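For this view, one protein chain was removed and the others were kept in their places.
Let's turn to chain A:
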Amino acid sequence: MSTPLLEVWNLCAFYGRAQVLFDLTFRLQAGEVMALVGRNGAGKTTTLKAIMGLVSASAKQATFKGHSLGSLPTYKIARLGLGYVPEDRRIFTDLTVEENLETGRRQASAGRSPWTPERLFRLFPNLAEMRGRRGNQMSGGEQQMLAIARTLMGNPDAILLDEPSEGIAPVIVQMMAEAVRAMKAEGVAVLLSEQNWAFAAGISDRACVIERGEIRFQGSMAELMANEALRAETLGV
């Protein structure tokens, strides 16, 4: 097996004195899509935040492209090429679509064709029609597209994508699936946190089932599809 792009081991996290993550260990290979699935409150979002350094993990042992993420501040983690799209999207509502994209812009690593606003507008044609519009005048789905596009402007090698299908119209969910496939085609690895089983199953290579802050299953998506008992128990599907 090649060295993983992102490797996390024994990840624990606390809110106050309450422990919410217990010794999570997993790997994300370059160019693959891995889904973190689990019920609401299982700890999926916290896992992504802990990797980005946005919640205090007691002992974070994680490497990205061989660099230890240990106690790096969030912006340095992002600069290593790890993008993050939060579940509440967090569009800058006072900024226009183009300005939002500008906030994410970072140099691409050598040998990669960089994401530009024009390329992203081809990926998300809806955005192209509203370049000058402010974030507070966009629908949830449009904001979701913008959030992904904004992170892609940083030319990341991997993206932590939190609940992209939440609260948006089915037709836009289809576009999100397309977007994830397009990212994968560009060689961007995706760590997807998702409650929408059908969506996650359709686009992921591997899956990791989280329940109450602990990993219950890790393996290929096909394996998880086959294991109906586990799915029924942990996901209710």
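Note that in this section contacts are C-beta pairs under 8 Å (C-beta built on N, C-alpha and C of every residue); 3 or more make two chains touch, one makes a residue touch a chain; residues count from 1.
As a convention for this text, contacts and distances are computed from a predicted model.
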{"item": "Missing subunit (named according to UniProt) among the choices \"ABC transporter permease\", \"4Fe-4S dicluster domain-containing protein\", \"FIST C-terminal domain-containing protein\" or \"Aspartate carbamoyltransferase\"", "value": "\"ABC transporter permease\""}
{"item": "Hidden-chain contact residue, picked from the options A:Thr3, A:Ser56, A:Ser71 or A:Thr93", "value": "A:Thr93"}
{"item": "Residue among A:Arg39, A:Lys65, A:Arg79 or A:Arg216 that touches the chain left out of view", "value": "A:Arg79"}
{"item": "Residue of A:Thr151, A:Ser165 or A:Ser204 touching the missing chain in the full complex", "value": "A:Thr151"}
{"item": "Contact set of chain A toward the excluded chain (per top definition)", "value": "52, 54, 73-75, 78-79, 84, 86, 90, 92-95, 99-100, 102-106, 150-151, 154"}
